[in-house]
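Heads up, the thing below is written out as structure tokens.
With one protein chain held back, the other chains of the complex are shown just where they sit.
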Amino acid sequence: MKKLINDPANYVEEMLDGLCMAHPGLTRVGGDKRAIARTQGMRKGKVGVVSGGGSGHLPLFTGYVGEGLLDACAIGNVFEGPTINSCQDAIAAANGGAGVLCLFGNYGGDKMNFEMASEFAAMDDVQTRTVLGTDDIASAKPEEAEKRRGVAGLIFAYKTAGAMAATGAELETVATIAQKTVDRTRTIGVATSSCQIPGAAGPNFEIGDDEIEMGMGIHGEPGIWRKQLRPADALVDEMIEMLLAERPDDTRRVSVLVNSLGSTPFEELFILYRRAAEKLDAAGLTIVRPLIGPYVTSMEMGGASISLCFLDEEIESLLGAPASCPFWTVE
Amino acid sequence: MKKLINDPANYVEEMLDGLCMAHPGLTRVGGDKRAIARTQGMRKGKVGVVSGGGSGHLPLFTGYVGEGLLDACAIGNVFEGPTINSCQDAIAAANGGAGVLCLFGNYGGDKMNFEMASEFAAMDDVQTRTVLGTDDIASAKPEEAEKRRGVAGLIFAYKTAGAMAATGAELETVATIAQKTVDRTRTIGVATSSCQIPGAAGPNFEIGDDEIEMGMGIHGEPGIWRKQLRPADALVDEMIEMLLAERPDDTRRVSVLVNSLGSTPFEELFILYRRAAEKLDAAGLTIVRPLIGPYVTSMEMGGASISLCFLDEEIESLLGAPASCPFWTVE
Amino acid sequence: MTITLNTLSTAIARAHAAMSTLTDELNAADAKLGDGDTGTMLARLIATFHSVDVADAPDLGAGFLALAKAGAASTGSSLGTLIITAMMTASKATAGKNEIAWRELAPIIAAIRDSAMARGKAELGAKTIVDGLDALAKGVEGNTTAAETADAAQQAMDAVLDAFRDRPSAMGRARMFAEKSVGLDDPGMLALAEIVRAVASADHHGNSPAA
Partner (left out) sequence: MTITLNTLSTAIARAHAAMSTLTDELNAADAKLGDGDTGTMLARLIATFHSVDVADAPDLGAGFLALAKAGAASTGSSLGTLIITAMMTASKATAGKNEIAWRELAPIIAAIRDSAMARGKAELGAKTIVDGLDALAKGVEGNTTAAETADAAQQAMDAVLDAFRDRPSAMGRARMFAEKSVGLDDPGMLALAEIVRAVASADHHGNSPAA
């Protein structure tokens, strides 16, 4: 896989430099500058919202630092969690004196690192709460939903938590809305081709020339099945069916994210969205604020994911609150 | 190349349906619904700005229909110009009684079709003007700049023409700013991998496993050289040098678009942008409103282009005017 | 023996049948320096023509106009638009007529050549379909039967391809690769030659389509 890069050892550094040069609202902070914070600094008295994760998923994670979204973000090497130190740096940058919500995907390393960082933060009298993204329905049965890994659907919780924090709400309230959003968000992805970690000898995984894998994780973790490529509509039907199997019965409104894993172009996303919208409509659901594009990627991985966020009044109004970061603007 | 699609024959139809379902501000209009217009309709007395081109380049062309940008857009099959009828439909949709600017890339078919459509429009007393995007410096020498094809840099002219039209300016003024923007915009691209037209037996072109092609067109038209892949910084240096060889000497301000041709991820775009910004800074140029992302693609083609728009006061202020379409928001 | 709506209808049917093998050949020719779609585009355009019920048109002019209109809704490529321009030109030249003599074909092709030049801004000698049309107009001049015309047309097309093959392109996508284009047929000219062959060869073998 050809990449337009320099020395792979400098991949993350140069990428973060470029990101902050292009978006002056973002600044690298911390000892090794592996946290991104808002350049204008933290509003005193506001709850901070931080996230963190490995590189290679832009716009996730750092791209969502902005008004009404994240205040800071710790960033690791490609597909590797941020270091404990970076987590500490992000928490420190997002500390406005009212506590910090750590909102990130449910991955073992990230969890442990944020946990250790939170223990350090507590020593500095910074109160933290943790909410984990667990939207990937391919990664555990409904009975063990809390064990699911976090994928693209995490951005819905960024949005509601960020909007809630912007209202001046307290940490507990911000954590509660984040958790509710996570609980009401489900994602399923389908991968068509691999990606390659810069400097690695080969692709991250192998997939046959006409094979696809349903439920594959954003680092290439095995999914539910691997079969022949089939028509998009058939795939969407299966995906929507899986997503609706866990549909809460208290709402008829849903937000949808049709997300490119990387190299799958907009054209295909719209073809997928078209069918998804038809199916949701047939299921009696009204779509609110659909998002279609590369929101959470794995570099040049091929494929797409569909996320549903089942709305209630509170989530819907927070999703509609003004927000602005380099990759997502709500007016 | 695996695609998440249904019958290739329905590719464009389904894509346009999905686009309009996801973005209710856009509507398919015309006999065969191969033009996209703003749902809210045309403001009476405003000059219309229309574009058109083949499918497979999203966000270009149809994605730029929106407030302060295009009023309507004709869309052809993948990599094929829109039909004469579609051009007529787009012009009709953008007719607010004050004339219509046809602003599209310099490709023979598109030119002839818009020309024929303009002749038909004239019969209906709709006045049109044509401005052609000619930013691709790889496609002709500076002496023959008017023969160059239009690529990613076209969106700068969309923005200034759209903003000028929004002020209520007359057709001549809108055409003049579009032409000035085109004249001050240059693009050079580098391709790393091919794309495939839906339903085609193979990729659109072949490129060796460690080869890249400088100056390749967005449909795979041959470029300036094809050589071994080299470090991103070296590529950017060469690209910026070529772009600056035609630098007008009346400005020290420039807007930059670092554009993914499709599968090249954000991470690499930022690595490219970082170096480009350094080089421009060293050349005494100040960057204004950089754009980094997939703005003009060729489905899953790999590679990136760099566009420079050399600003003057008028262009800079129009680039900063509010605008909003599904893929580009300026507040 | 004249040119009627049946002649036109048969010619379209023959061209349509020929596209099954021509599509790939023309795509390949276009892929060398262009975007590789000449065959696909032409196949779709001719399929559209084929779906038009020309034989039932009130007259030749109306038949050509129906083709132009159907085509205007079906193609966006430069060659396609030139062909539509050709249909419109032919429509004007045959307006109200139910038949024309074979010797009237040459001036119509010449008019098509001129309208294509006006539309596409290509000069003669730039190595495009325009040179093909020019050769064709001159080649069929003075012929009075289908068979003679078919013969002359094929010879003219073979000759013009040969004459231009080693010249550089000065137009369209191939322009920037003028040097590389030496030795290659222009896809549009080749397309015209192949369609002429497909339509004419049956006549040549005495299988006249004339009504």
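We just call them A, B and C in the order they show up, numbering each chain from 1.
Please note the rule applied: a contact is a pair of C-beta atoms (placed from the backbone, for glycine too) under 8 Å apart; a residue touches a chain by one contact, two chains touch by 3 or more.
Worth saying up front: this structure is predicted, and the values here are computed from it rather than measured.
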item	value
Shown chains touched by the chain that is not drawn here	A
Contact residue for the chain not shown (choose from A:11, A:158 or A:205)	A:205
Contact with the hidden chain (one of A:46, A:159, A:219 or A:279)	A:219
For subunit A, the residues touching the chain missing from this view	31-32, 54, 76-77, 79-86, 107-110, 112-113, 115-116, 139-140, 147, 197, 204-205, 217, 219-222
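To be clear about the criterion, only the chains that are shown with their structure count from here on.
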item	value
Cα-centroid distance, subunit B relative to subunit C, in whole angstrom	32
Geometric centre distance via CA averages, subunit C-subunit A, whole Å	56
Mean-CA-position distance for subunit B and subunit A (Å)	30
Subunit A residues counted as touching two or more neighbouring chains	none
